[in-house]
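Quick one: the structure is below, and I'll ask about it shortly.
Every protein chain but one is kept in place in this view of the complex.
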Amino acid sequence: MRDLAETSPRHRPDAGGAVVSEGRWAHRHLLDVDQLTRAELEACLDLAVEMRERRDRHEALDDLRGEVVGLAFMEPSTRTRVSFELAATALGAQIVNLPIEASSVTKGESLVDTLLTLQRTGISTIVLRHSLSGAPYLAARSCDARIVNAGDGTHAHPTQALLDALTLREAIGPLEGKKIAIVGDILHSRVARSNIHSLTALGASVWLAGPLAWVGDFVDWPGVTVANGLEEGLADADAVMALRIQLERLSGDSAMSLREYAAAWGLDESRMELARRGAPLLHPGPVNEGVELTPELATSVRSLIGTQVTNGVPVRMAVLSLLAQ
Amino acid sequence: MRDLAETSPRHRPDAGGAVVSEGRWAHRHLLDVDQLTRAELEACLDLAVEMRERRDRHEALDDLRGEVVGLAFMEPSTRTRVSFELAATALGAQIVNLPIEASSVTKGESLVDTLLTLQRTGISTIVLRHSLSGAPYLAARSCDARIVNAGDGTHAHPTQALLDALTLREAIGPLEGKKIAIVGDILHSRVARSNIHSLTALGASVWLAGPLAWVGDFVDWPGVTVANGLEEGLADADAVMALRIQLERLSGDSAMSLREYAAAWGLDESRMELARRGAPLLHPGPVNEGVELTPELATSVRSLIGTQVTNGVPVRMAVLSLLAQ
Partner (left out) sequence: MRDLAETSPRHRPDAGGAVVSEGRWAHRHLLDVDQLTRAELEACLDLAVEMRERRDRHEALDDLRGEVVGLAFMEPSTRTRVSFELAATALGAQIVNLPIEASSVTKGESLVDTLLTLQRTGISTIVLRHSLSGAPYLAARSCDARIVNAGDGTHAHPTQALLDALTLREAIGPLEGKKIAIVGDILHSRVARSNIHSLTALGASVWLAGPLAWVGDFVDWPGVTVANGLEEGLADADAVMALRIQLERLSGDSAMSLREYAAAWGLDESRMELARRGAPLLHPGPVNEGVELTPELATSVRSLIGTQVTNGVPVRMAVLSLLAQ
């Protein structure tokens, strides 16, 4: 199926034209981080820090009081769905879950019909995860509810990129001029794609390391360097982000086995020593232990994997709050 | 399987005996609209209008404060389930969802056992959708919770009929003496069956148009006329309601293909011009575009499809509130 997100500018109904004043967003939807300016990205991260503190103090927040947030996850998810559910309720919203299987999609109802129905029952914000790249753009054009992209196909995962940016900023300071290495299957990763946008917008230098077929397309991206092998990618990196490998990609058309991938691109402590002293490690989870990284590395002091999850809720609170302004 | 609803009077535990005073219902359950008098129907619609206004003003309502409403949808549904969920919480109730697959029905527990369990945990109202015609009647006889029929087999869908009546009343005024055409597969439609009861009770003249096998059984129903073809059905109609076709019915025993159905009975703007000037179009959704009606008609000014969905929440608020009195 053709990717809806990549055909033309009109598929980015929310891109451009944003006016930021006093940390506010002028956006109705969050479809990808590429729609956000550096100032907007920073404002979101700042607000997430504030949200985290207020949540930790058990403050009653009411940014979304009286609103209903619909969680339309058309692909399985634990961490992202739960995180959005907790974020929305922490802001005083009611949530409505649309279980994949119970939705009328099984009756042949189209995505747009389902979303229109939700909007017409009074749902003001729809958090959408969909296997089709670009589905949130279609949603944003088709219904009046605010749309938050919770991951679409291989295209984008903006709230993951925002929580990664917050986690990185708190671990290594401002990202301006920092070298961030992303290792793995960049080509098929919505996490990598969104991170490339946000990290370069925040001034970081992004290095990509992985099998050529999975990194080659990115040689001309501004702010991005395709490394000549893992060693060059990791060398003096300020932080390293490993991506989840879809294991099924290592059997079909790929010439590479799981074992070969782990041997060539899997991270362990000795490889991490190529990076700057104490450079942290991120991974969007869930980790295939022994493939993308060793179990030891996953639980070492370098690992920010738990912090990423923890930051998911306040970042999503910030996003929902900013969109509702 | 034999329809439980149609065997004998004792299957209608809630029919008859209702005393209406000051707009109150004397009913414990809503099993079908045929249990409601004209005065009760009108009272429900009036209350729905009030509920809609109060919800729009974000008033905190507490008609169901401290109560738990169980949503037992044994068939997939988006619009009806979400609508009941929002209606119950808008009235201050807690809701509990019983996902189809997670219910103990997979352990061989019977419907009655499941409902008794729910009641015994403190659930006061059960909203039931079930593929078996008459299941809500069985439920009402078997447990002490209030039962709201959210669609049972091919039998009844009373809250759909109520929201249709409200939508029609607001579009064309009082239904007394109005001609309402219902087009499609009346025989298998719980929406049509309930609408026939409520629309005739409200004084409308209901005309049925569709393939003979799907309308023939209704020739002797009081207040109902089986049209001699689509043209007669639509002629000077004050409003037209198209029904969703179960596409699988157009392949098996039916002698009619999808294409033949659309050609003979599908609605478009030119056919709608047989009706009264500006006559509105209803459809319970989701629409099979190009079958029951054209995409153009679905989004034309005639179409009240969105309004029907919007009216679903306040109508269900009114029903839940009236049953809880």
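As written, the chain order gives the labels A and B, with residue 1 at the start of each chain.
The criterion applied here is as follows: a residue touches a chain if its C-beta (ideal position, glycine included) is under 8 Å from a C-beta of that chain, and two chains touch if they have at least 3 such contacts.
Just so you know, these numbers come straight off a predicted model, no measurement behind them.
Within the set A:Phe73, A:Phe218 or A:Tyr261, the residue that contacts the chain not displayed is A:Phe73. The chain omitted from view is touched by exactly one of B:Leu31, B:Leu45, B:Val68 or B:Leu175, namely B:Val68. In the full complex, subunit B makes contact with the omitted chain through residues 66, 68, 70, 94, 96-99, 101-110, 113-114, 116-118, 120-123. Although one chain is not displayed, its contacts with subunit A can still be listed: residues 55, 58, 73, 76-79, 81-83, 85-86, 89, 97, 99-101, 247, 285-288, 306, 309-310, 312-313.
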